[in-house]
Every structure is written in C-alpha cells, then in structure tokens.
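Apart from one protein chain that is not included, each protein chain of the complex appears where it belongs.
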Amino acid sequence: MAGSRRPGRNFLFVPGPTNVPERVQRAMIVPMEDHRSSSFPELTRPLFEDTKAIFKSREGQIFLFPSSGTGAWEAALTNTLSPGDRVLAPRFGQFSTLWIDLAQRVGLDVVIQDEEWGAGADPARIEEALRADREHRIKAVLVVHNETATGVTSDIGAVRRAIDAAGHPAMLYVDGVSSIGSIDFRADEWGVDCAITGSQKGLMLPAGLGIVCASRRALEAAKTAECRRAYFDFADQTKANATGYFPYTPPLPLLYGLREALRCLSEEGLEQVVARHRRLADGARAAVRAWGLTLCAKDPKWHSDTVSAVMVPEGINGAEVIDIAYRRYDLALGAGLSKVAGKLFRIGHLGDLNELMLLGALSGCEMAMRDAGIRIEPGSGVAAAQEQFRKGREG
Amino acid sequence: MAGSRRPGRNFLFVPGPTNVPERVQRAMIVPMEDHRSSSFPELTRPLFEDTKAIFKSREGQIFLFPSSGTGAWEAALTNTLSPGDRVLAPRFGQFSTLWIDLAQRVGLDVVIQDEEWGAGADPARIEEALRADREHRIKAVLVVHNETATGVTSDIGAVRRAIDAAGHPAMLYVDGVSSIGSIDFRADEWGVDCAITGSQKGLMLPAGLGIVCASRRALEAAKTAECRRAYFDFADQTKANATGYFPYTPPLPLLYGLREALRCLSEEGLEQVVARHRRLADGARAAVRAWGLTLCAKDPKWHSDTVSAVMVPEGINGAEVIDIAYRRYDLALGAGLSKVAGKLFRIGHLGDLNELMLLGALSGCEMAMRDAGIRIEPGSGVAAAQEQFRKGREG
Amino acid sequence: MAGSRRPGRNFLFVPGPTNVPERVQRAMIVPMEDHRSSSFPELTRPLFEDTKAIFKSREGQIFLFPSSGTGAWEAALTNTLSPGDRVLAPRFGQFSTLWIDLAQRVGLDVVIQDEEWGAGADPARIEEALRADREHRIKAVLVVHNETATGVTSDIGAVRRAIDAAGHPAMLYVDGVSSIGSIDFRADEWGVDCAITGSQKGLMLPAGLGIVCASRRALEAAKTAECRRAYFDFADQTKANATGYFPYTPPLPLLYGLREALRCLSEEGLEQVVARHRRLADGARAAVRAWGLTLCAKDPKWHSDTVSAVMVPEGINGAEVIDIAYRRYDLALGAGLSKVAGKLFRIGHLGDLNELMLLGALSGCEMAMRDAGIRIEPGSGVAAAQEQFRKGREG
Partner (left out) sequence: MAGSRRPGRNFLFVPGPTNVPERVQRAMIVPMEDHRSSSFPELTRPLFEDTKAIFKSREGQIFLFPSSGTGAWEAALTNTLSPGDRVLAPRFGQFSTLWIDLAQRVGLDVVIQDEEWGAGADPARIEEALRADREHRIKAVLVVHNETATGVTSDIGAVRRAIDAAGHPAMLYVDGVSSIGSIDFRADEWGVDCAITGSQKGLMLPAGLGIVCASRRALEAAKTAECRRAYFDFADQTKANATGYFPYTPPLPLLYGLREALRCLSEEGLEQVVARHRRLADGARAAVRAWGLTLCAKDPKWHSDTVSAVMVPEGINGAEVIDIAYRRYDLALGAGLSKVAGKLFRIGHLGDLNELMLLGALSGCEMAMRDAGIRIEPGSGVAAAQEQFRKGREG
C-alpha cells in the first residue's frame, strides 16, 4: 500500500461539481425521516420560496426534481411544449449542442443558429430569425447562459430585448446551470420563462437536484403541452408541493443541503457572491494574460466569470496538461470537449472558492504547463492574479 | 424554545426511506471530485457489477439513474416499449395503481387486472389473459413484487411459470422497490426482463438513485423501442458506463454510499439479510395476532416481510393512531393510502433493523393504539414478538 | 465475512458514554482552526458562561480540561487543597471508592465513612463527624451525587444542611458526573464548592472534557493550595480563559459539540430534561417491579434517575445476562463492579433517550433474562413501563 495515499486536498477546479462548504456538508448528514410526516413541510415550504431568490424571481415557481441538470432541461421542454413545436437555439459549445440534441429527442423541431465556439448567442441573429417567423411558429428560444465548454457567457438581457424588438411571442428558456448562483441572473427582469439549473455548481451541493424556475406563462403553457412526461411532470409536483410534499420520495440530504446552501448565499449576500466570482475570474484572466496565452472566449464581452478555457499553444496537447496536473499535483482541470478537444484546458472558478484556493490552482497550472513543455514564466500568472486580488481588497 | 427539542431518536417505521447505517452515512461524506477523472472508474466499475448481486442476476445490466424509483419505472418502460404497445398489469394497491398510471402517460395500452386490495398478482388470471392473447399483442407483464400500500408480496416465480405455461413471449417487468435487498428476489431464475428498485429501501440509502436491472432481451428490445426518452435513455448510459462514466454529473455521495451499502449486505450475507427480514416480520405478525387484529394481506401467502399493514377496528381512524404515535412517541408509521385510507396503519420493517428496534416500535404501536381507544392488552404484542425472536436465536 | 455485520443500531444502555444526538454529532465535524485566532473567542467565551447553567451556578467559574471526569476529580482536589489536608468522604460504591483512592494518591488524608452499597451519603453521620472535628481539620467533604455502580443518588441539599448544622467551615465537593445535566443539581443553592462532571453523560458528548465548576471560595483556596499540579492548574486556565483562549491546544470538536449540546439542553429546557429522566426512570423501575426483581438501591429515597442496578436472583450470574444481551440482542448493559460483581446488571437511562428506546432496551432485558434462566413474564416489564409512560403523556 505504501505510496498509495495522496496527501492533502484535491484542488477541484473543474466547472462542476464544485466544493461543498463544510457547513453544507454537515447539513446533509441527516437521519432518514418520514417524508409524509406533518412536520416535513417545515423544511420544504420555505425551500421553494427561498430558491427563487437565486433566480431573482418573484413571479416564478420552483420545481425540484431528483435528477441532474439534464433532467431539468427535459422537464422544462416537455412540460411546456408539444411534439413538433419549433424552437430556436443558438449552438456554440458542447452544452448548447447537448440541449439541442435533447430537444430533438423529445420531439421538438429545433432551428439551430450555429455560432463560432468561443462566441455566444447573437441577439441580432435571434431578432432576425424571429422577425422572419411571421407565423410565430417558433414557440421558444433556448439559450445556454454560460457555455461551460468554452467559458462563454451570453447576454440574456440582450436576447430578451431582441425578442421584444421582434415583437415575437416566443418564450425564453435559459440554461443557467453554470451561471445561476455565481453570475448575475435575473429571471423576472429578463422575462425568462424557464430558467434551469442543477445543484452541483453555484449551489455548492452534490449533483442530484435538477431545478426549474418557471414563469406564469410557462405554467400556463404547461396546461396544454403534449410532450409525453411522467417523472418530470410539473402538475404532479405542483399538486404535492402545494402542501410541502413531493409526488415521490425526495433526496432528503439534498433538501437539507439546499436549505443550508441558500443560507450561505444569503449570508454572504448574492451581490457579493457575484462580485467574488467576478474578482476571482479577473484574477484568473490576469494570470492567463501574464502567461502570454489566450482564452477560448473570442472577446472580453463573452468572458465567463465561472470558467476560463485556456488555449494551449500549437503542438501541445491540452489533455497532457490536465493529466500532469491531476497525477502530479492533484489538481483537477476541465478538458476540451468535442471540437476543442486537446486545444485547451479549463479552469472552473465557481462555487465555494477564495483567492488562495485559486492561487494554489494557478500555481498548479503553471507547474503542469511547464512540465508539459509550455514556456511560461514561473510565478508570472500567480503574481498577476495576486495584484488583481490586492486591488480588490481592503478592511 | 423550551420544549421544542425532541430527545432521542425517531423510530422510523415507514416502509421507506429506511434507516441509513452509520457506516453508510459516513461513506457518503465525500468531497466533490472530478467525475471525468482517470481514477473515477475505480469507484464506478465495480458498482455496476456488484449491484447485480442483489438482483441475483448474472446476465443483466445495471442502470443507475439519478432519480427516485419512479424514474426507474419510466426508464424501464420507455427504453423497451413503443407508444401503443399493450402491457398486462395486475392492480391491487397504490403502487401498482401509480405504475399503471405512469405506463399510460408514456403512451402504453395497459390491460389492467384488478385484484382485491390485500391480494396480489394472480398467476392463473395472467396465464389466462396471455393464452387469450393469440396475436401476442401483449408485450410485457408488469407486476409489483411487494405492494407497499397493503403489505402484500406477489409470487413472481409463479408469474414466470404462468407466462411460460401460456407459451407467450411477453417480457416480465417487476417493481422490486420495497423487496429487493430484503425479500428473496431472483432476476435471472425468474426471467425478469426489467427489475426496478430505488436506493431508499433495502439498499439503506437516501432516495436519489433509480435502479434498473435489464435482461439481454430487454436490451435487445431497447434497440427498436420508440417511446420518447432522453434523460432516462439506456443507450447514453450504456455508452458512458462502459468506461466507468456517466452521461451527466452523477450524485457522488450516493455512489459512495451504494458501494458501502453493498458491502454491508455482502458482509451480513444476502441470505441472512432475507432471513432477518423474515424473522422480524414474523415477530411483527405475532404481535398483530396477539393484539387480536388482522393484516390487510388476506392470506398468509401474501404476507410481506417488509411491511405489515394492520387493520384497525371499526370506528377507529388509523390516521389517529399514526398521529398519536408520531406526536407522543416519535414513532413514524405508514398511513393507509387511497382505498384503505384510515382503515389501517403500516409498520415498515425493512432495511437496517434489528429486534430491539422493532420491539421499541411495537411498544409505540401499543401505546398509540391504546391512546386512540383500541383495546389491546399492553405488552401483549411485544411479548409475542419476543417469543418469536427468542426461538430464532442461538449462539 | 458473511454474518459478520450486525444490522441495526446498538442499544447503548450503559451509564455512560451516552448517545450523542445527531445534531451534536454534526456539530463536532469541524475543520481544524487556529485556536489563537482573533475570532476563536467567539466560540469559547459564551461556552464558559453557558456551561454554568447546567450546574445552576451564577457565582461559579467553569474549567474545561481536555481529560476524562477523573481528571476533573484531580483538578478539583489539587487546586484547592494541600498535601496532608484532611477530607471527609462517604464510600458506598465503586466511584466513591475510586475518588477516595485518587484523593489519597494526591496526598490527602481521607476520613472514610463507609455506607452499605445500595445506600448513599448519610447527612447525619456527616454532621456528627464534622461536629466532632472541633479543630476544623477537615477541609472538605467529598460526595458522589449519583453512585453509578449501585444506582444510588445522595441528597446533596441534605449534606449541605448537615455541614451548616455542624457550623463547620469544610468545603463541599460533589462528583456530579452521572447526575449533572440529568438529575436536579444546584451548585449555588447547595453551596457546592467544586462540582465535577464529564462530557460523556448528561452532556451527551464523547468523553474528553473534564469539567469543574468552582465556587469563589474554592478559587480563593486555590491561591494557597500546595498540591503539585501543572496540567490541571486552575491559574493557567483562568489566565488564558479570560480572553477566550486555553493554555494548550483544546479539543476543538468537543468545544463545538459542547456548544450544541448546551443548546439542546436549553431548547428542551433543563427542567424538562430532569423531568424526562425521572419519567424514564419511573418506567424502568415499574418494569423491575413487574419482573418481581429488586434494585440495588435499598430505599426509594436512593433511587437514581440515571441508572437502575437490577439485582439478579440467587444462582444467576448477572454477567451472563449482560453477555447474552450484548451478543444476541445488541444491547449494552452495565456490569456489577467490585463488591456487586455478578450480582446485578445495570440499565443506564440517561442522556439523549426517549420512551421507545428504553422500551426496546427493556424488551432486550426481558429476552436476555429469560435466555439466562430468570423466570419473568415476557412483556411484563414493558407493559408496566408503557403504562407509566402513558400516564405522563398528553398533547
């Protein structure tokens, strides 16, 4: 066995799952209990209300499915649309690709707008497509807010304005899996009809809860939507949730964990959480610049505050950097997926993180890159990030 | 706050979720990790193999969905059948009712065989129906092995023999949610094509994993089945699982918990686990007899070893017994559902239980029944159960 | 490995350590931290204050030693007395014997008053001895409040009155290890100069904290006391505690656990905690009577509300009952110690307990006694305890 143990903590810098805070970890250690008991709603009823805060929604209704975020994708689509319904969806990374694939599988007719990987949704093109759709056959626009594969954040407010400018009644569905709880998100203000997230990113929980925040309009649409659904049915949830229960046995540790995670976000303050993600991301980007490397995101306007996809120089395999980082330095980085496989490595910087954690990770990136033959100055990225962080600090 | 804390442990005797053993609880306290790392399959690959043991399957393939057992119901049906396909399903309790409802929602044509609540699947009627189906339009027979609502266990071996006697090619799907890991179950021997369970019963875990064990024939059927599916798609799982991964972020604590729970079952020995459930159930039934009451299960052949549904005398509301038990004695019992609402209370005796836990619960039943006005002899049920347990002990 | 796992929970009915409540268990799962940090006193300072509540002391000072209760015995004596000092100590069980032994080892001259095992401290004899001590050579009276070995509770208020009646200046030291937090205890009212407890009984924590509540008079005596001490020195603690720190690294999990345990006691209400222990003890005693057996405590006035020592009939070895209970039924009972070895078994009923837990344990006692050849009526004790509990319940 000698040599088999890895000392110290793994540095988890994939863009999800993210680190679970100690107190959330503790909160999930619960004995099982009767989820039909008279006291159970004391736990659950505030949850539905409090979860809305992270979506910045007052109007919406929260659905908590025992599933991954993928399940929440399916729930949003099947509850509100019918087979053959047309939807418009920009595609510019692995997760937008997968959501489109899922939409097709459940029977929707997806009009795909391909964008370059490294760019995001183009409001002008969306507006154009909607204007062209005079018969209003497009029932919804599907946008991935933060494309985790490329580190690109789209401007959802601009998408909303584009829809409005086109005078088109399409609903707006947004995948906020790697943004909600980390990057500014405004369901009500942006008129998001289905906002989708999972428990394992900004909510700092293990995977296992797929969450949808549905607008009144989406709920109205659910009454006539004909996609087949059973497990993910909104109506079953709505009926049971009304009194604080679930249509089937819920994952108790995640419900208790969610309560504690929401308290964490509330105590730090959602605006401060967003600002912290910005500050950490600024540090990571300063490091990338100091290394003389570039991000996959083509333009600063696309820069994601939760994940930075770092392009490796020609002749270097990004997968090797990742492999060295993991084996030698116990640092988990995200890989390039699909079109960008091997061309980049991704630093996830979301969730329960602080400056020193990220500086440790950036140190690991530096060592792994140098081991892999990338010529960067040791300490350069760390120094640049430090300077960035010191500016942002006082008190 | 004074008076607000309930001292001591809750006695959890609902038929699921069940008590999580200390060591399984511990095993689930894990830091998040990269579920795409090169070492992740060291965890997952043995899981798929070891989970088969509790189904007594060598031939089958295990699917682990982040969902409740209801999701596994949906997965089994949508992956192997096409809209309009006819299935035969006995109905004799709340869970068989719900499964049938789900089958209808996903588009199947369900031929329902109603049995009295308190009875189980009738192999003779199944054989008859299959014989009558000369065109073999019935694609599958759906049976709930252990009907949790009434405490009735059906004879799946007999159902298999009925199908064979009819010379009918229908597949056999079995809901083993409240039996597998507690009551003898033999997927291969009984030719079960889809065996379904959840994590929160015999597996002694929180809810959150829906599990299907699919036969080769079911996997073959999946190739042409046309029910719409995305989240619950077998093919996505099969592809990712082959190398130890998942198509979306898995619930890590449950995977680690599953590993430990399987070790628990293996160390106790699956046969001993089944024998223990029988022994505990015999004790519970001895108590019910000593109280002068009857079970919902109409005949000893239907007696469930995981849940006993106790009929309350005329003029007494079972819900009041349950309410008193919960409020005064911190004992959680299962309620009568639907047709039997108010007529019974249910003692779940499955999972990580021993004699003294059950004797404590039986004491709580005695006190609550007496408080509710049921005239039973105090200590009578406990004494009968003690005698039953002492017989079964030596060493 | 088959057969090696014991399913379900151990029933822990030794008189300490006691069950740790779930929430206290969780509270102890803490990352290590700098115990010299500026924020550390936020944890510790309220602890010293809040711990006084369970002693019913306003005047006293709390000392928290990383030690067992034995360490607190030593701390109380060595900080306040000098070698050769005379102390008076009734002896009537294993723990009073051990404390006297410790007093002798640290150099004190102990005047021992032997009482029958099964009786407690005799205030009349104490008064007599003090009256006879005209020169006031006796510096302190040492009494074990609750003698855990025999299930005997002495009347400390009466001891105080005896000291006062004798007009003697002796200090009063009380071992409340198995009473404080469970049985009514009044440090200020009774003029207890050193009250001693440990973390593993009424405080529902693991062992590891020895606690002394010292009166002003004891603190005054500490200034001139000459017993050698270093680790257990009051002055080092006083100096460091004043600002919220400790003279050496404290056991962090226990401090966090103590905070949560005090909250538990406060939320239930200390009076309710005491009443609950009385109610449970009444149930246990009703069971013993129903079995036709007797307690070691010779008279109801000595009955302990935290431990019942049950005499086994002639010809039966109490150790065998205990052994059977542990091996067959996973029930841990306390053994007869020293003079009463083999003659009794002890049921500890203190800490985080409720009625059903105790009824489960009483069932285990019944089965084990019958297995060991004691002729009791099965269920008789359980029925008697149930009746007792039902009387005490409403709402």
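Things to note:
Lettered A, B and C in written order, each chain numbered from 1.
Convention: contacts are C-beta pairs under 8 Å (C-beta built on N, C-alpha and C of every residue); 3 or more make two chains touch, one makes a residue touch a chain.
Just so it is clear, the model here is predicted, and its values are computed rather than measured.
For the options C:Pro7, C:Gly69 or C:Gly283, the residue in contact with the chain missing from this view is C:Gly69. Touch with the chain omitted from the figure is made, among C:Arg105, C:Arg131 or C:Lys239, by C:Arg105. The chain that is not drawn here is touched, among residues B:Arg6, B:Arg26 or B:Arg161, by B:Arg26.
With the whole complex as reference, residues 9-10, 12, 14, 16-20, 25, 28-29, 31-38, 66-71, 73-74, 83, 102, 105-107, 198, 200, 206-208, 227-233, 247-254, 323, 326-327, 332, 334-335 of chain C touch the missing chain.
Within chain B, the residues in touch with the undisplayed chain are 22, 25-27, 29-31. With the whole complex as reference, residues 1-9, 11, 19, 21-22, 29, 264, 266-269, 272-273, 276, 327-331, 352-357, 359-361, 363-364, 366-367, 370-371, 377-380, 382-384, 386-387, 389-390, 393, 395 of chain A touch the missing chain.
The criterion applied here is as follows: only the chains that are shown with their structure count from here on.
Separating the CA-averaged centres of chain A and chain B is a span of 35 Å.
Annotation: 45 Å between the Cα-based centres of chain B and chain C.
Counting partner chains per residue, chain B shows two or more touched chains at residues 9, 19, 29.
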